[in-house]
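Would you mind keeping the following structure in view while I ask a few things?
The complex is shown incomplete by one protein chain, all other protein chains being positioned as in the whole.
Labels run A, B and C following the written order; every chain starts at residue 1.
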Amino acid sequence: MAQEKMNADKMWLTMGPQHPFSHGLWTLRAQVDGEIVTDAEPEVGYLHRGWEKECEQRDYQKIIPMADRLCYSASMTWSHLFCKVAEEALDIEVPERAQYLRVVADEICRIQSHLMWLAAVGTDAGNLTIFLWALREREFMLDLNVRLCGQRLTTNYPRIGGVRNDMPYYFERDCLRGIERFEKALWDIVNLTDDSSIFVGRVKGIGYISREECANLGITGPAMRGCGVDYDVRRDDPYDAYGDMDFYVPVYKDGDAYARFRVRIEEMFQSCSIIKQAMKKLESIPKTAPYRLKVPKAIPEGTHMARIEDPRGESVMYLISDGTDRPYRLKVRSPVFVNVSASKRMVQGVRLADIPTVMAMIDMCLGETDR
Amino acid sequence: MSGLREWIVNRATDLADGGSVCLNGHEYSDIVGMSPYDVYNLPYDIGVKVWESLGGLIAWLINLFVPNNAVSFALISDTATNAMAIVLMVVVIFAIGFVTNLTMIWQERKFLGRQMDRRGTMIGPLGYLQCLGDGLKTFMKENVAPRAIDKKIYWWGVVLVIGTSVLLACMIPLSPRWFIVDYNTGLLLIFAFFALAPFLIMCAGWAQNNKYSLIGGLRAAELMISYEVPMLILFAGTVYMTGSFNIGDIITWQEEHIWLIVPQIVGFFVCLVCAIAESERVPFDLSEAEAELVEGWQTEYAGMKWGLIMLGDYFRGFVACALVNIMFLGGWSMPIINEFDWYYQYFPELFFVLKTCFVFIFFITARGALPRVRTDQIVNVGWKVLMPLAVINLVITILIKWIWDYGGVF
Amino acid sequence: MAQPTEYYSKYPKKFKGTGIITPVLKVFKHMFKTTFHRPVTILYPYEKEWVPDNYRGRPGLRFDRCLGCGICVRACPTTCIELVEVADDDGKMVLRPQVNVGRCMMCGYCAEYCPVDAMTTTTDYELAEFNRYDLIYDPRRLHFEYTTDMMEVHIEEHLMSNLAKGITDQPTAFYNTDRPVLEDKKCIGCQKCAKVCPVNAIEMVVVGQNDKGKDIKRPKIDEATCISCSNCIIDCPKDALKMNEVL
Partner (left out) sequence: MADEQKIESPSYDDIISLIGSKFGDKVKFRQSTKKNVRSINEKRRIFMDADREVILDLAYFLRDKLNFEQASMVTGVDWVDHMQVVYHITNYFNSITVEIVVNIPADDLHVASVAPVWGGANWHERETYELFGIIFDGHPKLERLLTPKSYEFFPFRKSYKLRGSQ
């Protein structure tokens, strides 16, 4: 593409794969005219490891820890999604207690994933304090993960037909305390970002995408809700216990990077509220209630599709089973895969210094993009 | 050891009797009791003392083997003592500047760590030795230079950037007795050297044959041009108020009248912002914005070159803080305690450094609290906010000066 | 209906440009606060964070309890476990799992699926070695000193048939319910299943005599001692045995 036309005014800057702005291995080739970006070309695939093909060689149970490793910070939702599609294939509904436990685990995962994103925004905007404060709060969330299921990142918590273990006796106390603490601490970070005119000046009005374009490009998740599409899988296509939860889906019509930032911060507050509701509900369910169903190893023949609201957007798995204990085909729809394909549209016309902040609002995770 | 001391005392007595050792053109015997604003130079004095011991030791050792030889007498002659004392003076000034710089690096890392809820450096007492360890580590790295560079500018660019920074730091007087040369255009010269760096950075960025460093170098030039002007206007206010370019005179004026921060409070904050920008620190570190340009203009400088650039950056930070200190906070003068005799006898250097470090806290907090400013915003702020404020500050200064001198504006 | 939080409602107001005072003061305050309090970071090699009992570190093994059934080997997603012959306390050679911790991904399946709680998770996460071969933990080295109840991960599954009947207080696991069943036509009476059974639950019973007058032997499975390890199913040359999954 560089050979198309020699243009003395413009130059191609290759940002990535070893570049501080690319959180993970990917490349954004940006054509700059001075400081203004005129064109961009995202390139992914450095981490392609044939995840879907690998799954065709494995038992359904063994895919759960593999699904954890799709994305380092959204492992809970990915393994949840896989269990979801397997349950849909088996045509079963998990016990109530497991549903609420999954909701709690999912929302903890969402908070820690958004905090990881906030940390990345901090470094991309050039402030390390945001990074460290956000990571500090994330560490408390990861501690909750450890309490609940024994690992920080690769949780391996959901199972087909329920969850791995009931919550330990101290988890309820720790979780509520941690959430209350977090709600206060998040305001500190909000003070650093939203109350700082420099930060707002950095993200406001850049990376604009209209509502129609956003829907057409398939952008999902907080990036979509920042463009004015009022859609959340948790609310509009509820799974597990989300139908009973009472929460607010923040939507902004501005369509710029700042709106996406605001959506994510508000989502963290709403996640806290969901966790509190779910913990309250869990109190009313007896501790001896079933939380895991016994499921057969083999899944009957058919095609099945499940979707879930990942921290980064709408993730879908499409499973074709052939009656054995291994999937015939398992397709993963990664939200970042589609969002990053729209990055060309997002960065056109912004300044070079804005590329990190615009791309940070996508919240890159290459493990699930390349699969 | 008694032989050495005896020998030196004898020689020194001989020399003093002869009265031939010169210090800045004054007789050695005249030094004691001279006005501190005139010529008494503490580093030079230290240099003389050190050479008396060191050169005297060498001369005595030679004298032991070959009694009454010419070399021994040449080593302790007034010419040799004067020359070596000047060399040692530079070494002493640089050493103190270096230690000050290390302290500021330590201060930044520790304070920044506390702001970010971490511990900062942990090696040595209170983590002080971490910087030395880091320096040693950078020093031992391989000296890599890319193939497709413009060699002359690549090497000379970085050498001159570091050299001017270190030179600047040594040119800052720490007290009326701690300077290299007591020249009347002191502040002007410092500003001139300070403004030299962006040109060199631009050249160095171009010479690396790297797109990131090219953009970084150009950004540095852009940034410097927009912030040099308000800084110089502020400087005009200071000079108009005090009536001198000489740093000693500026501080003496502030000591006698009032610290300039009081009439020029606007100018102080403008100067802080400009000083941060001049020393290319967060939030104005556009030339090395690591999010979009990997390391900016330093991308291709590896190993000790990079380490020295970082050191030079801190030297420039020190100079910027010291300039704020000299122009607004009265340098080494302290309001009440400088009435005492012992203050000017022992403490002015210490208080100067302490005050500089205090100004540096603002720099650190700005780095901790604020994200990086975008290129267009930075120029906007420079020309549309700081420039008018600086002019307003100058007008206020002129009005105050007129009222002060003539009792009215008209 | 849920309401947006205070944060969300702040947005519609026009941005007033609060300047940089709030963040600067916030950071300054935090600096003073942490000067007198400890920072949250811990000095790792000297101080260690408390980990709960259910932490999934490297696998641990209780040598005496282990049967050598190989369920953990088949449950392991990364195939890092293999059965090796080692001498037990009496000097007899027995099969015990050996774990390549360098390949282990700490999923905890081995502890979860172990029918006798011999495999456990441990809180041991400092596994660095100088040599790759040192990462292979033999059965004796897998022993973990401070094994607690939380480390024995249990499966508490409920049968869907039970739930349909309204029974919700009988948690069970596959090793309690699933049993191999014999397809009589395929069986050739080779006794392989009886040999590989780790708990000796299979007994060859004479059910009759064939044309040549030899005994026809068929495996009889003792359902009480069977642990549903499916060794017999895998080793059966004619696929005569099948696991009967109770749901």
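To be clear about the criterion, a contact is a pair of C-beta atoms (placed from the backbone, for glycine too) under 8 Å apart; a residue touches a chain by one contact, two chains touch by 3 or more.
Please read all numbers here as calculations on a predicted model, not as lab measurements.
The chain that is not displayed touches the following shown chains in the complete assembly: A. Between the chain not shown and the residues A:A125, A:V229 or A:M245, the one that touches is A:V229. Contact with the omitted chain, checked across A:E35, A:E88, A:E107 or A:E137, is made by A:E88. Set against the missing chain, the residues A:H80, A:R97, A:R138 or A:R307 yield one that touches it, A:R307.
For subunit A, the list of residues touching the undisplayed chain reads 44-45, 48, 50, 52-54, 57-59, 88, 91-93, 212-213, 215-220, 229-231, 233, 236-239, 243, 303, 305, 307, 314, 316, 318, 320, 329, 331, 333, 337-338, 341-342, 370-371.
The working rule: only the chains that are shown with their structure count from here on.
Chain contacts in this assembly form a complete graph, since each chain touches every other chain.
Using mean Cα coordinates as chain centres, the one most removed from subunit C is B. A straight line joining the Cα centres of subunit A and subunit C is 28 Å long. Chain centres here are Cα means. That of subunit A falls 49 Å from that of subunit B. For the pair subunit B and subunit C, the distance between C-alpha centroids works out to 64 Å.
In subunit A, the residues touching two or more other chains are 129, 136, 192, 196, 198-199. Multi-chain contact residues of subunit B (touching two or more other chains) are listed as 115, 117-118, 368-370. The touching residues of subunit C, counted against subunit A in their complex, run 1-5, 7-8, 10-11, 15, 17-20, 22-23, 26-27, 30, 40, 51-52, 54-56, 75, 77, 105-109, 112, 121, 150, 153, 155-160, 163, 168-169, 171-174, 177, 245-247. Residues 111, 113-115, 117-119, 122, 365-366, 368-370 of subunit B are the ones touching subunit C in the complex. For subunit A in complex with subunit B, the residues that touch the partner chain are 11, 13, 15, 19-21, 35, 122-130, 132-133, 136, 192, 196, 198-199, 201-202, 351-356.
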